[in-house]
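Apart from one protein chain that is not included, each protein chain of the complex appears where it belongs.
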Amino acid sequence: MARVIEYVYRESVVHSLNPLSKLAWALGVMFLALAFNNVYYLLTLLSTVVAVALLGKVLKDLATVFKGLTVFAGILVLLQVIFFQGEEVLFYLLPGHILPVTGEALYMGLAMAVRMMAVVLSFIIFLATTQYKDIILVLTEKLKLPYDYVFMFMTALRFVPTFMAEAVQVRYAQQVRGCPVDSGNPLQKIKAYATVALPLVLISLKKAERLAIAMETRGYGSGIRTYYKEPAITKLDMMVILSTLIFIVLALFLRMQGYGVVQL
Amino acid sequence: MTAAAEPVVCFKRFSYRYPNTDFYALKDINLTLPKGSFIGFTGPTGAGKTTLIKSINGIIPHVEGGACSGQVLLKGCPTGNLSTAEIGRLVGTVLDDPEAQIICLDVEQELVFGLENYGVPPDEMEQRITTALSSVGISHLRHRSTRSLSGGQKQRLAIAAALALLPEVLVLDEPTSELDPLGTEEVFTVLKQLNVKHGITVLVAEQKTELLARHCDQLVILSQGEVALAGTPREVFKHKSIYHLGVALPQVTELALRLNGGRCHLPITLEEGIEFCRALVPGGGGKLCNRSLT
Partner (left out) sequence: MQPLIDIKGLSYSYEQGQPALQDINLTIYPGELVALVGQNGAGKTTLVKHCIGLLRPQTGRVTVCGQDAAKTRISHLARQVGFVFQNPDHQIFHDTVQKEVAFGLQNLGLPRDEIEKRVAAALRDVGLQHLAQVYPHRLSRGQRQRVALASVLAMQTRIIILDEPTTGQDSLERLQIMELVRDLNREGHTILFITHDMTLVARYARRVIVLCQGRVIADGSTRDVLSQTQLLAQTLLEPPQITLLANRLNGLLTPGSEVILTVDEMVEHLHKVNGGSIDGPCD
């Protein structure tokens, strides 16, 4: 889980793009995904997202993410099937005409699942091909968000893996004292998790204090900042941003004409 | 202490009490730490080592709060009159936990962090990064993720990150306490080099007295917030009260003290220990004691 949102170092066109254009692309994918509910449109969108991952040479690294998303997608489909009442019954989930699966529900579920995958993947590709520092830089310098908040947010992300590792250690430490973390009883389990959460909070506070000292002694917030390498905006970036805009306008137009929308 | 070099850090009747406590963590400290020296601080837990380090890098009084009296002077200027950022240009800090003090995800960025904060012009950064990395011997790790580093490498990165800001003083709070013997050796070798080659003043709190004996020009032993002993390691180890201060002596020193109560030139390193024993044993060929009888 922790490695899901990590930067993957590769030499690729996608990596060399300006974070701004990648962010625009991800937002564009989100817009298109929300504009349509036709599965074929959405599948086309998803395949372009996968193509970008391929171009960025990070497809393999996203395998675990893909697996997780597929499970989640499956759950989405199942929920639709159970709760959405359609007319055209295809088959029954359980024998004895229990839980009918309708074509409409299946279609809706699939559309939702594909949409979700396209959106989530595009943002993960953005994170996997863009260094944190460049994200910080673009958010603060170009989008004018306050540096302190952006930095805190990104640092929190940076400490997620550390935090997870600590959580494992704490769980171990409680387990060896006979604490039933691995018990099947849900009530006991909740109680047991409190024994993990408390030390974890205390440890994190201590770590945060160290981090604060480390930042303070290295001039954090001391005045005018400079930036080591500002990612340039190239012709390619302009093209990416421009074509994203064109696609969005096109999508709006198609949508208003009634394309790509299925009425159920 | 030696009066030759100009003092870079100077404690003048400095006392400090943490917030919400009623005892002094440091009591009436008077110390003059000369430029270019390598000084070790040791003493039992709670003796005030960490507090002393924090008083030099400005965390006390600027971040911790609490109450202090007296002064800590950095090149003659009281720390109270400087901001932590200003102090940070002069004093680089390394903490004990290699994990918690690394701020960024990759090695290069860790160095860039401080440089950007201080508004160093971008075209100057390249030079500083290369120099800092090579002086701690991790140039080859420049593009690595910080998480993939060993403990010793992480601590050397922390030192490099401090060095990139061109400090005159490095303060380190038990930088090897979480490291294995290999990592410990890496860190101290680097510190010694920085001290000898680049004239950086190294102030290090450390429990491992064998290391301190080998590397320090001066040793300060703290006890219950006060300076109990100060001087060259040999002078300090020779002192009678050392046994009551909860400081482990290097084994060769302990051996010599046990054998003849420190009446001759006291060995503090392995090499000196060998010479010492040669002089003791008939036919050992040692002539050390004849030379430096006290």
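When the chains are written out, they are named A and B in that same order, and each has its own residue count from 1.
One rule holds for everything that comes next: a residue touches a chain if its C-beta (ideal position, glycine included) is under 8 Å from a C-beta of that chain, and two chains touch if they have at least 3 such contacts.
Everything quoted here is computed from the prediction, not taken from an experiment.
Contacts of the undrawn chain with the visible chains, over the full complex, involve A, B. The chain that is not drawn here is touched, among residues B:65, B:119 or B:181, by B:181.
From the options A:8, A:179, A:248 or A:262, the residue with contact to the chain not on display is A:179. Although one chain is not drawn, its touching partners on chain A can still be listed: residues 166, 169-170, 172-180, 182-183, 195, 198-199, 202-203, 206. Contacts to the hidden chain, counted on chain B, fall at residues 43-46, 96, 150-151, 174, 177-183, 185, 207, 209-210, 246-248, 250-252, 254-255, 258-261, 263-264, 270, 273-274, 277-284, 286, 289-290, 293.
Everything that follows uses one rule, which is that only the chains that are shown with their structure count from here on.
Separating the CA-averaged centres of chain A and chain B is a span of 44 Å. Residues 6-7, 9, 131-133, 155, 158, 161-162, 206-207, 210-229 of chain A are the ones that touch chain B when the two sit in their complex.
Residues of chain B that touch chain A in their complex: 54, 57-59, 62-63, 83-89, 91-93, 95, 97, 99-106, 109, 112-122, 125, 143, 145, 147, 158, 161-162, 165.
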